[in-house]
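Before anything else, here's the structure in question.
Just one protein chain is left out here, and the rest sit where they should.
Every chain is named by a letter (A and B) in the order it is written, and numbering of its residues begins at 1.
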Amino acid sequence: MNLPVPAAGNSRVRSSFTRIYVYGLVLLFILSWGYVLFGGDSGLASLTSGKTWSNAGGFLRELAGIGSGATPAYLQMDQWVEKGKLAYHTLAMSVLAMIFAVAGVALTFLPAARNMGNGELGGTPSRLWTVLYYLVRGTFILTRAIPELVWALIIIFFLSPGILPGALALGLHNYGVLGKLSAEVVENLDPRPTRALRAAGSSNFQMLFYGIIPQALPQFLTYMLYRWEVVIRTTVVVGFVSAGGLGREFRLSLSFFHYSEVALIIFWYLLLVVAVDLLSAWLRRLARFD
Amino acid sequence: MNTAAANPAHLVAATGISKSYSQVQALAPLDLTIHAGELVALAGPSGSGKTTLLYILGGVVQPDEGEIVIDGRPLRRMRPGKDLAALVGLVHQNYDLVPQLPVIQNVLAGMLGQWGLLRSAISLLWPRDRQRAEKVLAELGLADKVLERTSHLSGGEQQRVAIARLMVQSPRIVLADEPVSSLDPVLSEEILRLLTGIADSPGRTLVASLHSPNLIRRYFTRVIGLREGVLQFDMPSSGLTDDVLAQLYELNHRGELDRPGTGEAAAEVS
Partner (left out) sequence: MASLIALEPGRRPLKFLENRHLLTLLLVGALVWSLAVVDWRGPLVHSGGGAAASDFLQALFPPELSTDFLRLCLVASWQTVSYAVAAITVAVAIGFPLGVIASGTAYTQGNLRVPAIVRLCLAGMRSIHELVWAVLFVSAVGLSPLAAILAIALPYGGILGRIYADLINDVPDPPLQALRASGASPMRVLLYGRLPMALPELVSYTFYRFECAIRAAAIMSFVGIRGLGYEIQLSLNDLLFSQVWTLMLFMVALVMVVDMWSSRLRRSLVS
């Protein structure tokens, strides 16, 4: 019987390469777990002790607002309104972050596509495109490799706390992520329509408007909306340091042991996440133009 | 023949053009002149170098050797895009339209060589020269598809949109790569009528690759046979017999014995 298993490497060289990568992974796995468990206090002892778990039970009870004596936050209307306002700010922060990221990508995605610079799409190849390619790709990698939270830690050195620095930090990281994805969309485009445009006498810019953008836009929008779903989850975390939205309140409530408020904040947070997921799914359906 | 380059009567004059792709010779050194008013068919099995020759004539692919003079000007000295688009237009086998755009935008893309950046950007939102595009589309029987999304059209309709783009671009030399290979007979005739119609006015020409001897005889004045990149014959299309063509397409040159009935026909030709 013919089983559709993946074909083994067709040359000895290739399969030995594969073996190196696979053995490398196994080695990395062993060393990492070795380091985590025996390189210092892993926390295994405390995680397996009964006292830790009774503490955890106490924490959960306090989240639920049981036994602390005071009225739990979810029974106070003004708490609901206050946290709701923060959720509104958090949503705005995520949208603003997406706008920063998308604006940046819109300005720079083109030279980051290799088939633009080498003339595969029908454009005129030039040294300048090649230089720009490496420049923009380098920026993508740098902004993508640094997590949003670290960007936020850096940005609050310059900007006043609020929505803006958080949105900027989120935007910076997602600029790198979306930039890479968008460049790949262009690299995977069918080159024939743009080449035909070229033959009909279009310049590089005309090719962008008539060939590349119409073909790539649905995919761009889909990626953007998927990314928004990630961003809304991260917005809270960036808020820890940039002092905007639910994140800051979450941190404050935790350090003041106002645990029932923490529960309320998490509730609003989940509400935001679900709302954005649904909204994004709906918009993605709209973005499929045909 | 080789000195023909400067002769203004020759719309296209190619001398010694050749092309190889990673050691495979796609086109052996070839001399070719085409006069205005000629309708040239390229025949030959796939891989014979027809497409390469068309792409070289269209300035899409650069030849390894040799020179091409179009309307008295060397091709390599023309700016790609603008200059060339007024002289040479190319229709591909698979139409190569932008599927997401409305039909009218794909047709107006034929104007991009003449339009500046601002004008073409505005036209994406509010189409310029709309009447011109609509007139051409009406001639092709697509009057009701002007604002339709191009990907919603059938294959034959898309082929006609590609021809509409070419009519708007209105180049003097029309190059068509297998324009009818995937169409039914009725549609094939219609497309060829349209293509030869574009090349009908004075000072123009059509070069197209296709396989059917009937269509070649009916719509073209001259036929060029290519095989493995080498010129096999170049004759008036009226002289083309089914047998000459069959020989061109035969898997190898082992002769007529393999196929019954060819001996007679071959004798007729000679």
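The rule is simple: a contact is a pair of C-beta atoms (placed from the backbone, for glycine too) under 8 Å apart; a residue touches a chain by one contact, two chains touch by 3 or more.
The structure presented is a predicted model; accordingly, all values stated were derived computationally and were not measured.
With respect to the full assembly, the chain omitted from this view is in touch with A.
Taking the complete complex into account, A:Leu270 is the one of A:Ile66, A:Leu128 or A:Leu270 that touches the chain left out.
The chain not displayed touches chain A at residues 1-7, 9-10, 14-15, 17-18, 21-22, 24, 28-29, 31-33, 35-36, 39-44, 46-47, 52-53, 55-56, 59-60, 88-89, 92-93, 95-96, 99, 141-142, 144-147, 149-150, 153-154, 157-160, 162-164, 167, 221, 233-234, 236-237, 240, 250-251, 254, 259, 266, 269-270, 273-274, 277, 283, 286-287, 289.
Here is the rule we use: only the chains that are shown with their structure count from here on.
One inter-chain figure worth recording: chain A and chain B are separated by 48 Å, centre to centre, where each centre is the mean of the chain's CA atoms.
Chain A meets chain B in the complex at residues 124, 192-193, 195-203, 205-206, 209-211, 214-215, 217-218, 289-290. Here chain B touches chain A in the complex through residues 58-60, 80-82, 84-86, 88-90, 92, 94, 96-101, 105, 109-110, 112-115, 117, 120-121, 124, 149, 151-152, 162, 165, 169, going by the rule given at the top.
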